[in-house]
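One protein chain is absent from this view; the other protein chains keep their places.
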Amino acid sequence: MLSYLIVLGGALMVANLFLSLVWSPPDVNLTEGVRIFYFHAPVAWVSFLAFFIVFVASILYLTRKEQRWDLLANASAEIGVLFATLMLISGSLFARIAWNVWWTWDPRLTTALILWFIYVGYLMLRAYAPQGAQGARYAAVLGIIGFVDVPIVYFSVRLRTLHPRPIGTGGAEADTFNLASPEMVITLVLSVLTFTLLFAALLWLRYRMKEVEEATERIRRDYA
Amino acid sequence: MRALLSILWKDLLLEIRTKETVTPVLVFALLVVVIFDFALEPRRDLIVTVAPGVLWASITFAGVLGLSRTFTLEQERGGLQGLMLAPIGREVIYLGKFLSSFIFMLAVEAAILPVFSAIFNLPFFLPQVWVQAILATLGYAAVGTVFAAMSLNTRARDIMLPVLFFPIVVPVLMAAVEGTSAALRGESWSGALRWIQLTAAFDIIFTVLGAMTFGLVLKE
Partner (left out) sequence: MPRLTTRFLPLALALLAWSLPALALAQGEPPTGQVSPERALPFVFAVFAVTWAAFFGYALFMARRQRDLQREVQALRQMLEKKGKE
């Protein structure tokens, strides 16, 4: 099953690279810069998906007390931080082209940064909390609190930036772009699909690895 | 309810007798304010615009220090063990701890606001600021109590509490700064109202979440 997933994912990835780098047309304002978007948007979507999975798995772990939910939350958080890091880097490069700045404190960017901090904290808690069920409960509680916090952060930054924001001071008119042609839409949809599949494969691998880790640790505890 | 009040009373009595939380935290908060003042000295003219930020940054740093104190004191003397053995719900322990942290922090704020007002020559005795301060402190205490209990058994806990606490309370901090700025600019209640509403919503959500999850954190 997993090998089919990897083969399918690999094929999709090659197709996606072709579509996003060669086939899709340049944007009116951003020209070739628009191609960053076919990486940035899916990566951002996947990191939110990953943290949503952490949230759901944390609730399931706390209500059902089954270890597999804890392992899933842990694996998903790890991959989520990887994607969120990529989201911040690619977003920063995209902002430089589109808005002329590396960074601006607009609602989405600020929320993304806070999100990153919350889940880096989550991984740190995983590393430093006590072993076993207690540490797993700590992480699950943070997984829930952190995810609930994200929309509130977004809302509060939006409330603050109701007045016009000072971006694009260099006079760039390339502030906005729209997916003008059907090729662009197709490319974006395929990109999202491909990266979601990549995430699924990574999550599956990591989850199974965590299962084995857990099993060997248990054997060591019981027999050593 | 009786149990809640007795936890609260116990903490307050301990604090009145030993003064091990409010006094050091207050001194720390004052120091942070003074350090900010030194750091901003070259640009005196900016102080009016940055003062709310300085105030709330100081309160946040001091708050995280106070929060970690409340549980370390309990642990040092085996008080937490006693609390957990007592025949009361975990939510009650949470609410008790939450309220005592809230009162300690509010005491620090009440002491720091006049000093701040004097140092920066700004009128901070506005009702909007106080409402905002009370609500923000409730939010800090609601989130902080859970994380303080969590970091108790965690390695590198001195760093873990702020690392977990700061990102989560960003909305509260932002609302407090914006609400205070609006009040300082002489805007009426309507300017601060949406920030007050936001903080109130945060308080309700995280008090409920805190009460629900605190038992899971405490369980050995």
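A and B label the chains in the order they appear, each numbered from 1.
In this text, contacts are C-beta pairs under 8 Å (C-beta built on N, C-alpha and C of every residue); 3 or more make two chains touch, one makes a residue touch a chain.
What you are looking at is a predicted structure, and each value in this text was computed from that prediction instead of being measured.
Every visible chain touched by the undisplayed chain in the complete complex is listed here: A. Considering the whole complex, the residue from A:5, A:109, A:123 or A:200 that touches the absent chain is A:123. The missing chain, though absent from the display, is touched by one residue of A:97, A:148 or A:200; that residue is A:97. Which of A:68, A:158 or A:206 touches the hidden chain is settled by the complete complex: it is A:206. Mapped onto subunit A, the footprint of the missing chain covers residues 21, 26, 28-33, 35-36, 39-40, 43, 78-79, 81-82, 85-86, 89-90, 92-94, 96-97, 100, 102, 120, 123-124, 126-128, 131, 170-174, 198, 202, 205-206, 209, 212-214, 216-217, 219-220, 223-224.
Note that only the chains that are shown with their structure count from here on.
As a whole-number value, the distance joining the C-alpha centres of subunit A and subunit B reads 31 Å.
Residues 143, 146, 150, 153-157, 160, 163-164, 166-168, 170-171, 174-175, 178, 194-195, 198, 201-202, 205-206, 209, 213, 216-217, 219-220 of subunit B are the ones that touch subunit A when the two sit in their complex. On the subunit A side of its complex with subunit B, the touching residues are 62, 114, 117-118, 121, 124-125, 128-130, 134, 137-138, 140-142, 144-146, 148-149, 152-153, 155-157, 159-160.
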